[in-house]
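A single protein chain has been omitted from the complex, and every remaining protein chain is retained in its original position.
Then we have chain A:
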Amino acid sequence: MADDSLASHRRDPIKSSVGNVAAQRRRQNAATVGKERRESLVRAKRLCRVGATGEGDVLVEENHMMTDEEGFLLEDQTSSAVKELKSAVVYQGKGAMQKRVNALRELRRLLSKSEFPPVEAALKAGAIPLLVQCLSFGSPDEQLLEAAWCLTNIAAGKPEETKALLPALPLLIAHLGEKSSLPVAEQCAWALGNVAGEGEELRKVLLSQGALPPLARMVLPNKGSTVRTAAWALSNLIKGPDPKAATELIKVDGVLDAILRHLRKSDEELATEVAWVVVYLSALSNFATGVLVKSDALQPLVERLATSNSLQLLIPVLRSLGNLVAGDSHTTSTVLIPGHEITDGVIKVLVKCLKSDHRVLKKEASWVLSNIAAGSIEHKQLIYSSEAVPLLLRLLSTAPFDIRKEVAYVLGNLCVAPATGEGKPDLIKENLVSLVQRGCLSGFIDLVRSADIEAARLGLQFTELVLRGMPNGDGPKLVEQEDGIDAMERYQFHENEDLRNMANGLVDKYFGEDYGVNE
């Protein structure tokens, strides 16, 4: 029996007598591959399928789900390739260099074939020490390139695999230097970008080994794929949460200039990666934010938002703008002065984002508007009289939840005067009355009914504004019409004490004994 099934297994795996088991394993595999695939798509690491000089397997199939057999085969080949590399590294005779390059190339091809390269097999066979040896100073460019490429893909997957690159890091960093050929420097930057994308620990190691200055210098030229890869690697390197790297980066000679230049003039792909660098600079480092704002970084950001339609570019540019507005009160008070051209420009591009089809743009644009609306009375009036309000009102009733929350912040901020630090903030009655007349109350009552604490809080806070601020005591009537009392009474048996108290307080105060008696 056992022999039989073994034989049939070798002959025709799919139709073997253990076919059901194999099918089940494939299904299980599919589920794990599904999960693996999801994780790999979401990572901040990137596989290198096509080399810096344009070579690579053209016949690579995307979405090809390997059968078990193919997987085993690939693993076998990889182990052999590493063995081959080992002997090539040891060999000192004639044609040694070519032998090494060929072995490296073979390994590189195996590691670039599929979405899930056989990294585990390569590591198990001892690839890392060999690859480190191949990175030694004085090695020919081709050898350096292939070795760095292998390391790039080994580092593109699971955390343990990326961490395995530790011994190689100093050499990879060294080859970023200006003496290296561009393709070599780029491939090393790519590998380091993957390592930095793994997590805080590895970022710390890279920074302590001096990875930042040479990478920073690589973004100074005007163009080239090297600049783009280096920018991407930098965005991974400085993403924190420690703000030190971000602050250091902006201080490197020529970097600020290069960033602004790329934002202004470079092609969209390069501008995208640079914009992500700006995202992290502005989110983490107050110093960098200040420098960027003073150097008029807002202008090219607004320009890109106005002219580009590439979602890939718009996301980081919008977010950079958002971070600069959120991170520094000077942005709103000294740059975005109402009446200035730049301010009108900002409002316009934010409106453009509100009109877009993309969820992220609508949500983050609303966030930026809410921060501008948190400025002076003039800022509020500027937004209030713009195209933004009708769009926001529509979004409040129709958009997905996360967008509605941000929109709520904008509208509420338009109705409340800047905080003075003492007591209840004043209402801006005209805005409140007008927005309520245009039908925003039901959207806020919907938020009161939400299971999200923050949203419910916003809804209740706005309801309080209406109850307090609508003239002629109209507030309670209007709230009742929108089933607001019902929504608030739900909090009777809600587990959150703050919300319960808020809701109870409002109902007690505005819908007490005397409500509706003399009608």
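Basically, contacts are C-beta pairs under 8 Å (C-beta built on N, C-alpha and C of every residue); 3 or more make two chains touch, one makes a residue touch a chain; residues count from 1.
Everything below uses one rule, namely that contacts and distances are computed from a predicted model.
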| item | value |
| --- | --- |
| Complex member absent from the view - protein name from UniProt, among "Probable aminotransferase ACS12 isoform X2", "Sodium/potassium-transporting ATPase subunit beta", "Autophagy-related protein 101" or "C2H2-type domain-containing protein" | "C2H2-type domain-containing protein" |
| Contact with the hidden chain (one of A:H175, A:R203 or A:R319) | A:R319 |
| Contact residue for the chain not shown (choose from A:K113, A:K239, A:H262 or A:R304) | A:K239 |
| Among A:R105, A:R217 or A:K363, residue touching the chain not depicted | A:K363 |
| For chain A, residues in touch with the removed chain | 38, 41-44, 46, 62-63, 239-241, 276, 279-280, 283-284, 311-312, 315-316, 319, 323, 325-327, 329, 332, 359-360, 363-364, 367, 370-371, 373-374, 401-402, 409, 412-413, 415-419, 423-425, 449-453, 457, 461-462, 464-465, 480, 485-486, 489-490, 492-498, 500-502, 504-509, 511-517, 519 |
